[in-house]
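A quick write-up on the structure given underneath.
Here the complex is missing a single protein chain, while all its other protein chains stay put.
Chain IDs A, B and C follow the sequence of writing; residue 1 opens each chain.
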Amino acid sequence: MTLQVTVWNENVHEREEPEVAERYPEGIHGAVADALTERGFETRTATLGEDEHGLTEAVLDETDVLVWWSHCANDEVSDAVASRVVDRVHEGMGFVPLHSGKNSKPFKRLMGTTCNIKYRHGGETERVWVADHGHPIADGLPESFEIPSTEMYGEPYDVPEPDRTVFISWFEGGEVFRSGLCYRRGRGRIFAFRPGHEEYPILHQDEVQQVIGNAVEWAAPTEGSEAVWGEVEPANRED
Amino acid sequence: MTLQVTVWNENVHEREEPEVAERYPEGIHGAVADALTERGFETRTATLGEDEHGLTEAVLDETDVLVWWSHCANDEVSDAVASRVVDRVHEGMGFVPLHSGKNSKPFKRLMGTTCNIKYRHGGETERVWVADHGHPIADGLPESFEIPSTEMYGEPYDVPEPDRTVFISWFEGGEVFRSGLCYRRGRGRIFAFRPGHEEYPILHQDEVQQVIGNAVEWAAPTEGSEAVWGEVEPANRED
Amino acid sequence: MTLQVTVWNENVHEREEPEVAERYPEGIHGAVADALTERGFETRTATLGEDEHGLTEAVLDETDVLVWWSHCANDEVSDAVASRVVDRVHEGMGFVPLHSGKNSKPFKRLMGTTCNIKYRHGGETERVWVADHGHPIADGLPESFEIPSTEMYGEPYDVPEPDRTVFISWFEGGEVFRSGLCYRRGRGRIFAFRPGHEEYPILHQDEVQQVIGNAVEWAAPTEGSEAVWGEVEPANRED
Partner (left out) sequence: MTLQVTVWNENVHEREEPEVAERYPEGIHGAVADALTERGFETRTATLGEDEHGLTEAVLDETDVLVWWSHCANDEVSDAVASRVVDRVHEGMGFVPLHSGKNSKPFKRLMGTTCNIKYRHGGETERVWVADHGHPIADGLPESFEIPSTEMYGEPYDVPEPDRTVFISWFEGGEVFRSGLCYRRGRGRIFAFRPGHEEYPILHQDEVQQVIGNAVEWAAPTEGSEAVWGEVEPANRED
């Protein structure tokens, strides 16, 4: 069954900064969605400016995995939509925040921490190393790949100890960062991926698209077991 | 240096139900605080009905570990105080929610999950098994101890996979539950302990008091390293 | 692509105890293999008495997942074959030890602990609870299932803290046990499943077979990334 992916983007830089618009003429969401469509996923997009930010119950009903890009407008996401996303993750929807999507309301609520980092603009080389060479999100990758110019993120990264550390980045300026982290909350899988800064064509880069595609497959809902909550009779009653 | 502990309690059942008041004449907070004072901690109490629920910045400035009991009034805790507690945990304060304190705003925000369970009233035996016999929260305990009558909590327990599973409970009616779970969020340590239902004298029980005392010691803040957040110059700049 | 499963069994109880032979006329390995074949896997068996215990390099070359049952003859497995199995797990082969397979040389070497437990013969009820309702090894299961008569295993279980705790068992006699635990070692996935005592028809039970089938799918090798070991030139050399 083809996985259904919704790529959400605040879509602000693209509208306000000509260089970003030129780099991503269909928006960052468009670029990511195209890459995922090419990889065989059924893909749609949604943006902040749409009604309910485009993340209605109906859209989420048809979303196996939500890929999320946000940055300057994280606070403009309504609490109601943020809660809806969190609830869906608990119920099994995959969630893949990219870059500063780590500051989004849904991700911070799912983590329970500040998600603070250090950072630096200016454009420097990042080399993304695979730390967990047996992880499916690393499928088909070389042992490392380089992003020629990017914003730096540095440790400490104030998130809970992850289930798996898939990638660790090296930065030209001397810092390191856990760039690909796996979590589960409720039935839902979360993969936080660092790359994706809007000032460079990072989301057009093949390795980056491959990671996002792998992450979508990994984060797809699985059936799991029945779960009963609330007041119950003794399990031993039939004995 | 003596650890400073604040025992917080909603203090509602004690005021509204004569049996609970009789069982805990100083309140659940009073009973827990007495037990911790006897174990050598510097202890104070705070309750929902106080100004800012008794959890002012000044009180938290003098709190190494916050022990928390709540149940029916979880929703009456203000968002501001809940956020204050969460912030303090991120900065290093220990947090030990007891029993249905697992439904408190601070715990749920720190976990990022629903914290759902199944449950049953009526009074049945619980046997609390040590699963992690090398953990300091199990110091001095037998391999298991029995709570003669309690409310049952059953799996699944919708929390993130814990750092350590210290206790697992067996219930007469046929269920099991992970009764003692360790987490870290930011610099702060969290230990969620299941026992403590108000309808039975559980918090007067020696093993239960010992676990809470052990948890306070384990959850105490440690110094850690410097942490720098925000925009930075390259670490390599001095080269 | 159809997964290739090898079901290994020491095959001693079946040859020495008529009741076990009657219960498992094709051996425990035969019963498990049949169940997996019915679920669509390509299945073969191997036993202790065969040359190289039936686990030659050629057989392992065609094994995606190795299911392992052992008990009284754990010490008779040669160190060479145990090492071969461990090496294969490091390279990606899935490994699913059943019941006292937790005392096998490969499992103990992969864990690095004693794998000690407490136990009791005599036949009592076990109720296996799903603790991780979102895990694929729980796919399609009810919230719990009962094994009418079994040997008891009790905590503490001296294994490393698992990646995920999928099942926790309740025993009639008052004990609990983490019955389904997930690990990774190198590229390989390991799922240790408690049920399967030879004195009862447990491996004919539908839920047990379903768990083993789910575990085989979960433990199947994935591609992962390239990994380079040993002496290397600087990654920055092309700069």
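Operating definition for what follows: a contact is a pair of C-beta atoms (placed from the backbone, for glycine too) under 8 Å apart; a residue touches a chain by one contact, two chains touch by 3 or more.
Treat the numbers as computed from the prediction; the structure is a model and nothing was measured.
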Chains in view that touch the one left out, judged over the entire complex: A, B, C
Where the missing chain touches chain C, by residue: 86, 90, 109-114, 116-121, 124, 154, 156, 158, 160-161, 163, 172-175, 183-186, 227-237
Chain A residues that touch the omitted chain in the full complex: 127, 129-133, 143, 154-158, 161, 163-165, 168-171, 174-176, 178
For chain B, the residues touching the chain missing from this view: 92, 125, 127, 130, 133-136, 138-144, 163, 170, 184, 186-188, 222-228, 235, 239
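The working rule: only the chains that are shown with their structure count from here on.
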Interface residue identity across copies chain A, chain C - same or different by half: same
Averaged-CA centre spacing for the pair chain C and chain B, given as whole angstrom: 36
Whole-Å gap between the CA centroids of chain A and chain C: 33
Chain C residues counted as touching two or more neighbouring chains: 127, 130, 133, 143, 163, 170
